[in-house]
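The following block contains the structure, expressed as structure tokens.
Let's look at subunit A:
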Amino acid sequence: MNAPDDFTDDTRLTPLRLMIMLFVLTLAGALGWAVCSLPAYSSGLAVTALAELSNSGVLNPVTAAVLNYRGYDTLLEIAVLLLAVIGVWSLAQAEPPAAFEPASPVLLSFLRIVLPLMILIAGYLLWIGSFAPGGAFQGGAVLAGVLVLLRLSNQDRAIWSHEVWLRFCLVLGLSVFIAVAVGVMAGGGKLLEYPRAHAGMLILLIESAALISIALTLAALFVGGRALSDEDSSRASDNGVQPE
Partner candidate 1 sequence: MNLDHWLLVFILLSSFVTGLIIFFLKEEAHRLRTLLNLFGALLKVILVGVMIAGVQANHVYESRLELLPGLDLVLRADAMSALFATLSSVLWLVTTLYAVGYLEGEPHRSRFFGFFSICVSATTGVALAGNLITFLIFYELLTLSTYPLVVHRGTEKSLQAGRTYLIYTLSGGALLLLATVWLHTLAGPVEFSLGGALAQVATQHRSELIAIFALLITGLGVKAALFPLHGWLPQAMVAPAPVSALLHAVAVVKAGAFGIVRVVYDLYGVYTAEALGVLAPLAGVAAFTIIYGSVRALFQDDLKRRLAFSTVSQVSYIALGTALFGYLSTIGGLTHLVHQGIMKITLFFCAGIFAHTLGVHKVSEMAGLGLRMPWSMAAFTIAALGMIGVPPFAGFISKWYIGLGAVGSGSYWAVAILAASSALNAAYFLPILHAAWFKKRQDPWPADHAHGAGEGHWMLLAPPLVTAALVVAAGVLANAPFSPLEWVRYITEIEYGK
Partner candidate 2 sequence: MTLWDTAPWLLWSIVLPLSAGILTFLFRRAAPWIGIATTLGSVVSVAGLAAQVVHSGPLRYSVGGWGVPLGIDLRADGLSVLMLVMSAVIGVAVSVYAARYFSDADATDERAVQAHQRAYFWPLWMFLLAGLNGLFLAADIFHLYVTLELLGFAAVSLAALAGKRAAVVAAMRYLLVSLSGSLFFLFGVAILYAAYATVDLTALAGKVQPGPLAWSALALMASGLLIKGAVFPLHFWLPPAHANAPTPVSALLSALVVKASFYILLRLWFELFGAVVTPATATFLGLLGAGAILWGSAQALHQPRLKLLVAYSTVAQLGYLMLVFPLAQNAGSALTAWSACVYFVLAHACAKTAMFLAAGNIAHAAGHDRIADLDGITQALPLSVAAFALAGISLIGLPPSGGFIAKWMLLQAAIGSGKWGWATLILVGSLLAAAYVMRVLWHAFTQVEVARPLHRVPRTMEWSALALSLLAVLLGLMAARPVELLRSGAPVSMHAPGQT
């Protein structure tokens, strides 16, 4: 379907490309020069971040920054994740994974061993995030790996066919995050100002919900389109349009 010249990329140095290259080199040179003038030692915000760590509810400064100091960034970032799925779904319907059918028996037996382990690791990463590198994103990525493997072995129909549940799980992370962010204001605090005593708990709650949504989101991006629900599959269309 593709014209072959799209793939065999023309890499000759035309005058235009030379100009682009010169421009890029100039930019790199200028930036490099600027970077060299940076102070060699700067604690940045490390001192402040560590000083406030005991108030953040977690022991890992990065997690504190992600979910507490700059939790508002993360709130919108979870929204970006959901938005990406909505965007991808608005574009096209997923292609049925015919290419991988039927899954090889070797793959299936491999999965039987590795999948439970991966789920365990995902949970562990989520848990460890409070003390050491880890957290919802890392855990979510591993969990997404599980879903991708299921996809590759064509064992994931159950996940993608229950549209109501699917949507519910996708929005779970953002919903819980917003609920907590606004909920803590009931006690007179500001948005996302966790009460000190419950900060660790609330962060874990948000992370657990986010873990599920992140894993599903990443897997949905891998699938690359709206899942075929049962009623759709009978009349799948190629124009990316979902009849209602």
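Worth a mention:
Quick note on the criterion: a contact is a pair of C-beta atoms (placed from the backbone, for glycine too) under 8 Å apart; a residue touches a chain by one contact, two chains touch by 3 or more; residues count from 1.
Candidates were picked such that all candidates are chains of the complex that A comes from, given by their letters.
What you see is a predicted model, and the numbers here were worked out from it, not measured in a lab.
Subunit A shares a touch in this complex with candidate 2, selected from 1 or 2.
On subunit A, the positions that touch candidate 2 within their shared complex are 30-31, 33-35, 37-39, 42-45, 48-49, 52, 68-73, 76-77, 79-80, 82-84, 86-87, 89-91, 167-168, 170-171, 174-175, 178, 181-182, 185, 189-194, 237, 239-244.
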